[in-house]
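Shown here is a partial selection of chains from the complex, left in place.
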């Protein structure tokens, strides 16, 4: 383990929290792959008039998930799919195959990524890093209708 | 990456947040496997009288974790254990084996799943999807006493 040799922190800023704002996003996916939700979440934060706080996203499914990944070079997302396909290959002796060979691998990929994610809000904007995109990650081969709850505490 | 061709969102609903409610759950596990916490969390939300907000769960251990998975066909949970056993097998050259061959694999399985999870609350109910169950995931072979903090902001 490396020691925190050079570690600095800004002075805390404090505000009074008064509101919770919620909304349900419905996404029609096109099959396995990524749907960028960043713009939609930013729009929600603006609509809610949130200045300081956090937005929590929650996906109401177990064969699709959420992930924050690089938004610049699309081969990152492609390679991430490859990595998860290797970790959860089809036809690898799974007992659960009710809906086909992509069924159980989709559950495993969901378990290895995120069902809920929280992103802080500062000065009315999501505090995502420059290269961070927020994605719905569809793990089933065929298109699905997915629901994501947006929840702001600000 | 697929573009969000068909993406719709409900109008935001806003409430005033005023309370934080906390509780500590103690679970005696029966060894490696899953304990369904969904009913207990729902009961906590009702007791707290929370209408809109979110509940955060936090497990105070590094060899057991939290996961949201399908609650319908139990073979999903079995296959998920198989997948994690393949990702973190016993006797694979780990240096940390203080408490036996299942010790380090348990830490790895915890790192690959969740220590904290947030689930939104709407109209007094957890906004889990129809097929989502919330589980404590024991990774050690033998029974353990585990603590999970429940925390509502509503």
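Annotations
When the chains are written out, they are named A and B in that same order, and each has its own residue count from 1.
Following the convention adopted for this analysis, contacts are C-beta pairs under 8 Å (C-beta built on N, C-alpha and C of every residue); 3 or more make two chains touch, one makes a residue touch a chain.
The structure presented is a predicted model; accordingly, all values stated were derived computationally and were not measured.
The complex is built from one repeated protein sequence; 2 chains are visible, and the structure file as a whole lists 3 copies.
Here, only the chains that are shown with their structure count from here on.
A separation of 16 Å divides the Cα centre of chain A from that of chain B. Considering their complex, residues 1-17, 52-54, 67-70, 73, 75-76, 78-80, 82-83, 87, 112-114, 117-120, 122, 127-132, 153-154 of chain B touch chain A. Those residues of chain A lying in contact with chain B across their complex are 17-31, 33-37, 40, 44, 47-48, 56, 58, 60-63, 74, 77, 87-88, 93-96, 98, 104, 107-108, 110-112, 114-116, 118, 135, 138, 147, 149-151, 153.
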